[in-house]
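To keep things clear, I will list the structure first and then write my remarks on it.
One protein chain omitted, others in place.
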Amino acid sequence: MYSLKLSNICKHYTGTLLFKDISFELRPGEVLAITGWNGSGKSTLLRIIAGLVRPSLGKVEMFMGDEPIPKESRRKFLGMVAPALALYDELTALENMDFFCKVRGIAYDRESCLNMMERVGLTENANKTCRNYSSGMKQRLKLVQALLHSPPLLLLDEPGCNLDSNGMKIVEDIILEHRQLGMTVIASNEKREVDYAERAINLSE
Amino acid sequence: MYSLKLSNICKHYTGTLLFKDISFELRPGEVLAITGWNGSGKSTLLRIIAGLVRPSLGKVEMFMGDEPIPKESRRKFLGMVAPALALYDELTALENMDFFCKVRGIAYDRESCLNMMERVGLTENANKTCRNYSSGMKQRLKLVQALLHSPPLLLLDEPGCNLDSNGMKIVEDIILEHRQLGMTVIASNEKREVDYAERAINLSE
Amino acid sequence: MIIKVLLSIWMAVIISAAFLYAGAAAGFPGQTSRILFFHVPQAWIATLSFLLSMIASCIYLARRSVKTDHLALSAAELGLLFCILATATGSIFARATWGSFWNWDPRQTSIVILLMIYGAYFALRSAVPDPEKRRVFAAVYSILAFVTVPFLVFVVPRITASLHPENTMNPAKPGMDPKTLKVFLGSLLAYTGLFVWMLRLKIRLLRLEGRQEPEFVISEKLKQEGEKG
Amino acid sequence: MRSGRWITQNEPLTYLNEATAIWLRDLRGEFRTRYAVNSILMFAVTTLVAVSFSIGSFRIGEAEKPFLCSVLLWIILVFSALSGLSRSFVKEEEAGTMDVLKLSARPQAVFLGKLFFNLTLLGALQLIIVPLFILLMNYKIASPGLFAAMIISGGLGLGAGTTIVAAMIAQASARGALFAVLSFPLLLPLMITAIKGCERAADGMNTAGWPEVRIAVAYTVIMIIMSLFLFPLIWEE
Partner (left out) sequence: MRSGRWITQNEPLTYLNEATAIWLRDLRGEFRTRYAVNSILMFAVTTLVAVSFSIGSFRIGEAEKPFLCSVLLWIILVFSALSGLSRSFVKEEEAGTMDVLKLSARPQAVFLGKLFFNLTLLGALQLIIVPLFILLMNYKIASPGLFAAMIISGGLGLGAGTTIVAAMIAQASARGALFAVLSFPLLLPLMITAIKGCERAADGMNTAGWPEVRIAVAYTVIMIIMSLFLFPLIWEE
């Protein structure tokens, strides 16, 4: 059983305080939404959880059972989608997947990668370089990248951005499926996405 | 009175046909929506109208009254927002505006720039470098850039992307206001944005 | 305060002694050897502060306390200053004895490398906006730079024979003029004192500046709130 | 908001204003990131130090000095320029701002703005490198007037010859290589002229008429005029 615990997280940039005293615990099966106006710090909070940004105060912990997971191996247990997280433009979608599998130490399996591609509707474009992908196609590929290693913690920053209604349906499926066993944090302005969450933290208050 | 005329536009990339025989005329006061699945070519069509991509067949014309506007000065009469159109990251928002005013030959007027900033809710961040902007703040700034020279033709590619509900309201206002006198083309998957249009072209059909 | 006064008196004494008390050393043209009383201690302080900065950097990486970073930064700054002074005096000296300001003597080569390292250190610091990242990067770089120094010491003497005198000022060497030796040791002491005094001043300044920074102000405020609540 | 402001665009605006805006923006961006200027300058300074180190330990005969020093000086200048002058366009492409620039500015204004920027960089480069080179290499110049004119006109030619190439390679796929490959042949005539001119200035013989300076100026003018015609073709899709 995994769990995520944030205690008294606070972040400020040269003088302006973004948020302070964010504390919560998340357990498998729970979905947490983070809301707030543009620029309120949603993405920053997600990056803090992922370990990409250092909080000004407070700490982020992940536990496997009772045992804390050291910060440097936290990345194995989380998958992230965000507007600023780009994939490799000059590779094709399949090559991207191949790379992320290998680098994470998962045996690369063309079959299951193709399955995932099919799930997000990219089968036809799997061998096209990502530079020429449309905005929605890129977003779909990002979803695959986050799910590749079936992480117990999923961090979704505006997951439905650029997607058409089919794409939104895919995101919905992913969230519902992940809710069965894993932890999910969604940062979004879309009411539809926020509604999957039992709990919400509003950073604008 | 301005008008835009597309005749028999067709675009293909090395073997795959995106769309063909797109013809329409647009006059002031009209809003046209372009819809279609992810990757159907909405953004490409908008880029063709803007003159950033050459169509494989067909032609795009703009008229002032009956007089055709030459292709090389078409840019003066249109404003565009798109996910792939980035602003200068290392400048502040105001410096960006200053630059675009000067380069378009509009007298730079700090006052009215600040007014526009206020309209999109960026007043407080007007002197912050855009590198540190959040995704929504960048999108808001792009809106300002497109409106700076009050163009008769507005090309909006996913204008509501990354925006919160306030931001969506701003986009709505802009569309409604522009509808009074100008021409608008919106490419989007959001039902809400498509609904402003009297006419729609679906590229997936 | 008292230290400052004592130090300045001592410096004044040494400077006058260098010109009035000690005699001109043999083997150098005219009165030029007097520059040694300044040139050598400067070079020595430059080297010393480099070492100090590296040690502080190591401690910083282990403990991550801002104080040690301040020490590393101040030592590097003073090191750069003294390094420039040593180069300048050395060049003047070189012009008087060897005939040209610069001729790629091994000593000159190594001091140029030292200057480049210091320059690079500050360039790096000014190019990293995030304060903590800046400290870590600077510390890492100063350790990397230090690792290459033994290679330098090992390698540079191989390239060309040096015109640079060795051990003329070595106190252990017999036969040195006792007056010269006295002044020289006094000057070494004066420079070391000066260095320590400037170092402490610089550290204090950095600490005060740090308190003004918005980061510090906000986190202090938040800490206090946390203690209350 | 709808103030009809775009109507003012029909007034005859000088290209120069727009070019200046682009130039100033590039300078400001450069000032903040310091990518190009640093890469050019450091490149130049390090090469200079290395050359002076390697050549400095030799006795160059006084007779050979004017020629050798001119060659070295121009090699340093040209290669430093090649190492950084393509940045202004390539950055635009990499940051994704090329399209927005295409949509807002006239191509000739873009070309002029980028040309000014590159000339500014070259000016800064020469201001630092030339005196340093003269000092370090103990390079004696008999006719300083001709020398200065040659350096300046050569610099102008360098900027004029590379700017349009930079615009082309920014839109190609293998950027790094292409710039040097495409520019070098274009610059070679200029480089040879400039070397000859500097040699003449250094040995001080036959300096009447400054023929090399004239050639360099002609090269510059022709390059700029050609570019103003050709640039819109490569800039617009």
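Per-chain numbering from 1; labels A, B, C and D assigned in written order.
The criterion applied here is as follows: contacts are C-beta pairs under 8 Å (C-beta built on N, C-alpha and C of every residue); 3 or more make two chains touch, one makes a residue touch a chain.
These numbers were taken from a predicted model, which means no experiment stands behind them.
The chain that is not displayed touches the following shown chains in the complete assembly: A, C, D.
Note that of A:R27, A:K59, A:R104 or A:K169, the residue touching the chain absent from this view is A:R104.
Within the whole complex, the absent chain has one touching residue among C:I143, C:L181 or C:L199, and that is C:I143. Checked against the hidden chain, the listed residues C:K4, C:R63, C:R95 or C:K133 yield one contact partner: C:K133. Although one chain is not displayed, its contacts with chain D can still be listed: residues 32-39, 41-43, 46-47, 50-51, 53-54, 58, 64, 68, 71-72, 75, 79, 82-84, 87, 94, 173-178, 180-181, 184. Not every partner is drawn; the one left out touches chain C at residues 61, 113, 116-117, 119-120, 123-124, 127-129, 133, 136-137, 140-141, 143-145, 147-148, 151-152, 154-156, 158-159. On the side of chain A, touch with the chain left out of the figure occurs at residues 47, 50-54, 71-72, 75-78, 80, 84-91, 95, 99-100, 102-107, 112, 116, 119, 129, 145, 147, 149-152, 177, 180-182.
Throughout what follows, only the chains that are shown with their structure count from here on.
Centre-to-centre spacing of chain A and chain D amounts to 46 Å, using the average Cα coordinate of each chain.
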